[in-house]
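For this depiction, one protein chain was excluded, whereas all remaining protein chains were kept in their positions.
For reference, chains read A and B in written order, and residue numbers begin at 1 within each chain.
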């Protein structure tokens, strides 16, 4: 059995959006009682990760991304396209667009503090559609 | 067909644990002969990766993590919670909690030197339960 749902929302640059409950609702509503949930963001400047969702740690994460892949470096992508989001692309490629989480009748098999989080890595507001696909029985 | 198994073990901080054979045993014992194995760690301070499993490279990896995401920085997470594992969370978010590997009747389709490895990124000993879920036919 397969079921596909979509989460749609608008973002601001730098958003750290907890989508755990939305994904859980997609799983519960699918009628599939055991299987694999894939969360995938179509787009080259966003990422899906897991993290303990609290303000301090979210800020730590963005600080780390800025240290490792700074916005204000000279990127060839920016020289060509003038949209200033070279850092967004690199961060997205390294963090990744997809996450797979097993679930059973009790729901997503996440750890106590482990949340599913969408990161808006782009340097502007976006309309986003995240795919949640359940495969199972 | 779906089959779910669990690997349970105790860790020390900094453990680099080769779980390839355990995952292979889970696949073999599932009765599924072709499909996808998802290895997932519930928890926000551990990761599942692939790497050539040898002592030197394991040390290189931990050195790289310390260079990129140092333990002794000032993290807001640590200021609030006083548990000193802000670096553990960031490393886990960037490396990721899940891995998907195809398999067939010959077993996991890994490269010759490519092993499945659990990283204990937390700063203390933990009891861990890793989920191995097989989907296939």
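Things worth noting here:
By our rule, a contact is a pair of C-beta atoms (placed from the backbone, for glycine too) under 8 Å apart; a residue touches a chain by one contact, two chains touch by 3 or more.
Given the structure is predicted, the values throughout are model-derived calculations rather than measurements.
Seen across the whole complex, the unshown chain contacts chain A at 1-2, 4, 36, 38, 40-44, 68-69, 75-77, 79-81, 86, 89-90, 92-94, 96-98, 100, 131, 133, 135.
Interface residues of chain B with the unshown chain, by the touch rule above, are 34-36, 49-52, 54-57, 59-61, 64, 68, 94-96, 99-102, 104, 109-114, 135-137.
Convention: only the chains that are shown with their structure count from here on.
Its C-alpha atoms superposed on chain B, chain A is turned by 120 degrees; the angle is given in steps of 5.
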